[in-house]
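Here is chain A:
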Amino acid sequence: MFSTNAISDMAIDLAGSSHLDYSPTVQVIAIPCSSGINPTWITHAVEAGFDGVFVAADGGECAYIPDCTARTGRLVEQAQSLLTKSGSDARRVKMGALCSVCSDAFVNHMKQFGRELEELRATAAAA
Partner candidate 1 sequence: MSVPIGSTLGILGDNLRKRGSALPLSRRVATAWAKGLDLPRGGETVLYTGQMWQMVPAINAMSRQLGKYEGRGTRLFGFARSMNKVVNLTPFLARTTPSERTAYNERLRNIVRLLRAAGVEFGYLYEKDLYPGTLAYDEGLTQGFVAHARRVARTLRESGAKRLITVDPHTTNILRSVYPKVVDGFDLSVRSYLEVLADRTLTATEPLHESVTMHDSCVYARYEGVVEQPRLLLARGGVDIVEPELSGSMTFCCGGPLETLFPGKSTEIARKRVEQLSACRPNLVTACPLCLANLQRVAPTGVEVRDISDYLVRAYCPVVTPA
Partner candidate 2 sequence: MTEEPPRRIGVMICQCGGNISDYVDTEKVRAEVAKQGDVVATRVEMFACSDSAQESMVQMIREKKLDGVVVCSCSPKLHLSTFRAMTQRGGLNPYEYTQVNIREQCSWAHTHDKPAATEKALRLVRAGVAKTALSTPLERMRVETIPQVLVIGAGIAGLRAALALSDLGISVHLIEKAPEPGGHVARWGRVFPNDKDGRGLIDTLVREVRARENIVLYLGTELTEMSGRIGSFRVKVRTPTAETISLNVGSIVVATGFETYAPKPGELGFGLEGVVTLPELKELLATNPSRLEYHGKAVRSIAYVYCVGSREEGSETNLRTYCSRYCCSATSHIATVITGMDPGIRQFHLFRDIRTYGKYEAIYERALRGGSVFLRFGEEAPPSVTSENGQLVVKVKDRLMAGEEVELRPDLVVLVTGMVPREDGEVARVLKIPIGKDGFFHEIHVKLRPVETVVDGVFIAGAAQGPKNLAESVTSSMAAVSKAAALLLKGYVDLDPMVAEVNPDLCAWCDACTLACPYGAVEKVDHGGTAVARINGILCKGEGACVPVCPKQAVSVKGYTNDQVRSMIDALVQEVA
Partner candidate 3 sequence: MRVDPQFLTRVRQGGEFDASVCMNCGVCTALCPLGVELLPRRLFRYVLLGNPDAVREQTETIFSCLLCHMCESNCPAGVHITENVRTLRTHLNREQYHLAEA
């Protein structure tokens, strides 16, 4: 999962401070802004063995760029098409907005994304 130093990483910290439960397989790399994610990092993570990559966008909160979310959306799309090209399921990358106090939203996203990845795996195994 990619978070942003100033916004979504705060929400993830808050989830921890509030002792909200989420899977320990969720591991976070914090960066300055989601619009600065290189799509190849995402494909690299999937290739390296991560089941999925979640990109937390800052929604309207980003202090750097007003259209940060739109930019992030574009690079996530790029990552998805790269994944598809390499034969991976594009749904293994997902993007969601997290504000700096969206700890509940973070945990819900993680649970939901975890379930989705589980389903993907099951489908893949069946096929």
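Criterion applied: all candidates are chains of the complex that A comes from, given by their letters.
Methods note: contacts are C-beta pairs under 8 Å (C-beta built on N, C-alpha and C of every residue); 3 or more make two chains touch, one makes a residue touch a chain; residues count from 1.
This is a predicted model, so every value here is computed, not measured.
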Options 1, 2 or 3: the chain contacting chain A in this complex: 2
Candidate 2-touching residues of chain A, taken from the complex the two chains share: 5-7, 9-10, 12-17, 19-22, 24-25, 27-33, 35-41, 44-45, 48-50, 61-66, 68, 71, 75, 78, 99-101
